[in-house]
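== subunit A ==
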Amino acid sequence: MLVIQNLKVFHGPIEAVHGISFTVKEGSCVSLLGPNGAGKTSTISAITGVAKSTGSIKFADEDISVLPVETRIRKGIAVSPEGRRVFANLSVRENLRLGGAYNPNDIDSLIAEWFETFPILGERQHQLAGTLSGGEQQMLAIARALMSEPRILLLDEPSLGLAPKIVTQIFTMIEQLKEKRMTILLVEQNATLALRLSDHAYLLNNGHIVADGTAETLGSNDTLMAELTGLA
Partner candidate 1 sequence: MSLSRSQKRGLVGASLLAFVLIMVGTIATYFGSKYQLRIVYGSYVSLMVVLALQVFMGNARITNLSHSAFMGIGAYAAAICVTPIAMKKISLPNAPWGLNAFALDPVTSGIIAIVITAVIALLVGLFIVRLSGIGATIVSLAVLVIVHSLFLYRTDIFKGNQAFFGIPQVFTLTSAIIIAVIMVYIVRGFKESRWGIALRASADDEISAAAMGVNVHRLRLLAWVLSGVLLGVAGIAYSYYLGTISARPFYFNHVFLTLAMLILGGMRTVTGAVLGTFLISFGLEWVRWLETGPTVLGLKFPEVLGLSGVVLGSVIVLIMALRPGGIMGDREIEDFILKK
Partner candidate 2 sequence: MEFVAQQTMNALSFGAEYALLALGLAIVFSIMGLVNFAHGEIIAVGGYTMVAMAALSLNNPFIVIGAAILVASIGSVTLERVAFRPVRYADPTTGLLTAFGVSIVLQNLFLLLVSPRPIAVTSLYFLEWPISFAGLRISSLQLFETLTTIIVIVVMMLFLKKTVLGLAMRAAAMDFEMVRLTGIRANRVFAAAFLISGLLAGIACVFIMARRGSVDPHLGFDPVLMAFVACVVGGFGSLPGAVIGGFLLGAIEVTMLVLLPQSLGGMTDAFVFGSIALLLIWRPDGILTPPREKGDKQ
């Protein structure tokens, strides 16, 4: 569904990603792994259109590399960005409404569904999003992304800064999404958890893809695992 070829991402004059290529098949979960500064978030930014890039980005066989941010999103891409970025001055419910802003379907029933799956969001629905805990904000960010009923979900570092128990909750949520055949591109520093979920993974380091494979091939490779956890 998502085909990236020779992607170079720029932050101003600096090239952060040096020509990577990978694919995300429909219905699959693909991970981008790697230590800090590897270029994972830059890649996500390039796909959404926030960061300048060269190379080919094809979504559902359509070249989106020249389209502006909002147009790409409307094609069915949703993102839960690094740092969650919930709208702190809006309530939980208002955040969700914005997520589904251009979704022609009934938003309210969608919101109600989410509140069933995640009662904590429902309890706090009128609370300002800025006052939620980290884990609750992450849940909100993902729920907000899903309000548009997207075709692909980009998840950037969902485990960042969260307590292990909460991280488990979040990853259970992601697993449920996978079961519903949602296409997911997951960026994570926590390689173990990510590999458990992924059908395929790519290891990034210093802006290059240094390895790729399925969870089995990567997981059993000790040197690779060391590199993944940044110890190399």
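On how the list was made: all candidates are chains of the complex that A comes from, given by their letters.
Here, contacts are C-beta pairs under 8 Å (C-beta built on N, C-alpha and C of every residue); 3 or more make two chains touch, one makes a residue touch a chain; residues count from 1.
Worth saying up front: this structure is predicted, and the values here are computed from it rather than measured.
Every option in 1 or 2 belongs to this complex, yet subunit A touches just one of them, candidate 2.
Here subunit A touches candidate 2 in the complex through residues 48, 50, 69-70, 73-74, 79, 81, 85, 87-90, 94, 97-99, 101-102, 144, 148, going by the rule given at the top.
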